[in-house]
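The block underneath contains the structure these notes are about, expressed in structure tokens.
For this view, one protein chain was removed and the others were kept in their places.
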Amino acid sequence: MNGKIVNQKAWFFVIPVLLLVSFNAIVPLMTVINYSVQETFGDNVFFWSGLTWFQEILRSERFHAALTRQAIFTGAILAIEVPLGVAIALAMPRKGIWVSVCLVLMALPLLIPWNVVGAMWNIFALPNIGLLGKGLNALGFDYNYTRQVGDAWFTLILMDVWHWTSLVVLLAYAGLVSIPDAYYQAARIDGASRWAVFRHIQLPKMRRVLTIAILLRFMDSFNIYTEPVVLTGGGPGNATTLLSIDLVKIALGQFDLGPAAAMSLIYFLIILALSWIFYAVMTRNEEQ
Amino acid sequence: MTRARWLVPTVYILFLLLPIYWLVSMSFKTTNEILGHFTLWPQNPTLENYRTIFTDPSWYMGYVNSITYVSLNTVISVAAALPAAYAFSRYRFLGDKHLFFWLLTNRMAPAAVFALPFFQLYSAVGLFDTHLAVALAHTLFNIPLAVWILEGFMSGVPRQLDETAYVDGYSFPRFFIRIFIPTIKAGVGVAAFFCFMFSWVELLLAKTLTAVAAKPIAATMTKTASSSGYELGLLAAAGTLTIIPGAIVIWFVRNHIARGFALGRV
Partner (left out) sequence: MAKITLENLGHSYLPAPAAPADWALKEMTLEWQDGGAYALLGPSGCGKTTLLNIISGLLRPSRGRVLFDGRDVTALPPEERHIAQIFQFPVVYDTMTVFDNLAFPLRNRGLPEPEVRARVHEIAEMTDLSALLATRARGLTADGKQKISLGRGLVREDVNAILFDEPLTVIDPHLKFQLRSKLKELHHRVPKTMIYVTHDQTEALTFADTVVVMNMGEVVQTGTPEELFARPRHTFVGHFIGSPGMNVIPCTPENGRVLIGGEPFETANPPPSGGRPEGRFELGIRPEFLRIVPDGIPARLENVADAGRFRIADVTCLGHRLKLLAPEGQEIPADELKLAFDPAHSWLYRNGWLFEEGESP
């Protein structure tokens, strides 16, 4: 299609990347697989336990609960961030200094260390000293995210929207500015409505970048750990204990390496499978 | 409707700035003011919190450590990704598609899953608590991203450029360094920016792989918070300072950020 030359020597160019990524990916992955099929009673003595851990995890209530919470969280933030990001990108200026100003300000949340994001929201939303918490209570809402489950979820999702919507905006905006003016001009001449322009010009042209945006947001939201831990610590109770948080609790808190490893693998496979399906569907549609 | 268009980004930016404002304003307050009574802006602005950070090595060394491993990671990631991206953009070879997807899957690996094995791995090779350990660990998710971005930029450069250079008698390394890299320098800038960004914001692995000598600033914050009680003003000041490097970097690449992702392939 683009006439690339077949050249097996190209592998030499890939070697540095291969070595670095393999070192980081394969050895730890092997370690995890190793733990997942063994049982230990301490003192570094391990016994083969087969797939027991996997069966146990897949049947456990706790895992199901964490997975459900994770699915709700990921679904909610995708449902909010993608349409919101597209809407903001559509309303952005196309030329002039305001573009730079908007882009720089919008990118700010992306550049803040994740635990600072968590800490910042933790304070911002506190009902006694935070602007958000104090503000909501002053408006007559009984808001306390450290005690009420609904408030905790609201804060968690609001924080993620605050943190990551800009990524969708940046990508959607990149897709929008790559549309040549002639398309808009032709649409005006054809008498197209605002909605028709969005439906038949802007949306199709944003498709590629939106695929990237959804994929990245999906993967990253499934992996989210630091921000919710700092914000709510998974609480109140287990109300906001997402998959990663639960995993770390098991692995480091209770030092149950076997179940933790098995859970890691199940978890990794879920992300991999869903990403792959999404990727395949989006690219197949593209080829049509 | 078109008249009110500017309202949407403006309201969104205000929403983004509110929590940041709260953090910055708190960093200028005394602990008494923060806990005592609710104020919208500092009543008695103080630089005390910043003074503490800049005079106490356990604080400011955190910044030095963070910047050291982030820079190291950016250099390693981009340097390794450049030839690989060139191979993906110019050649077809056995397993290229699978290799590319495999690289991307590493971005999907939850850091939480790998934290413990990483700790064991880097302890085993004697790199625990060094800047290099964090820099190497972060290549796991930064290299795939850098390859992805650079490949997009390189595919935008016509192959005729390569061919002309060979006809003119350039050797491959000389062509690559003297002609090709300058041609895609915008792409290199964007890739470096994203590597910097993701290495700067990541904490879980950085914290796991360090103890004292290479401890990142963000980790210093959590430690201090728990050991010496809630010194919120100090925390806020440290947090404010972590925003600055990113803001500086983003200013330099503002015109290229959007393009960087747009050109990458799906």
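Every chain is named by a letter (A and B) in the order it is written, and numbering of its residues begins at 1.
Everything below uses one rule, namely that a residue touches a chain if its C-beta (ideal position, glycine included) is under 8 Å from a C-beta of that chain, and two chains touch if they have at least 3 such contacts.
Bear in mind the structure is a predicted one, so any value in this text is a computation, not a measurement.
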Visible partners of the omitted chain are A
Contacting the left-out chain in the complete assembly, out of A:33, A:80 or A:192: A:192
Out of A:97, A:139 or A:182, only one touches the absent chain, namely A:182
Per the touch definition above, residue among A:67, A:104, A:126 or A:201 touching the missing chain: A:201
Of the residues in chain A, which ones touch the absent chain? 180, 182-183, 185-186, 188-193, 196, 200-201, 204-205, 288
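Methods note: only the chains that are shown with their structure count from here on.
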Complex interface listing, chain A residues touching chain B: 2, 4-11, 13-14, 16-18, 20-21, 23-25, 27-29, 31-32, 87-88, 91-93, 100, 102-116, 119-121, 123-124, 128-132, 134, 162, 165-166, 169-171, 173-175, 177-178, 194, 208-209, 211-212, 215, 219, 222-223, 225-226, 230, 243-245, 247-248, 251-252, 257, 260, 264, 267-268, 271-272, 275, 279, 282-283, 286
So, in the complex, the side of chain B touching chain A is made of residues 1, 5-9, 12-13, 15-23, 26, 34-35, 38, 40, 76, 79-81, 83-84, 86-88, 90-94, 96, 99, 103, 105-118, 120-121, 136-137, 139-140, 143-144, 147, 155, 197, 200-204, 217-219, 221-222, 225, 232, 235-236, 239, 242-243, 245-247, 249-251, 254-255, 257-259, 261-262, 264, 266
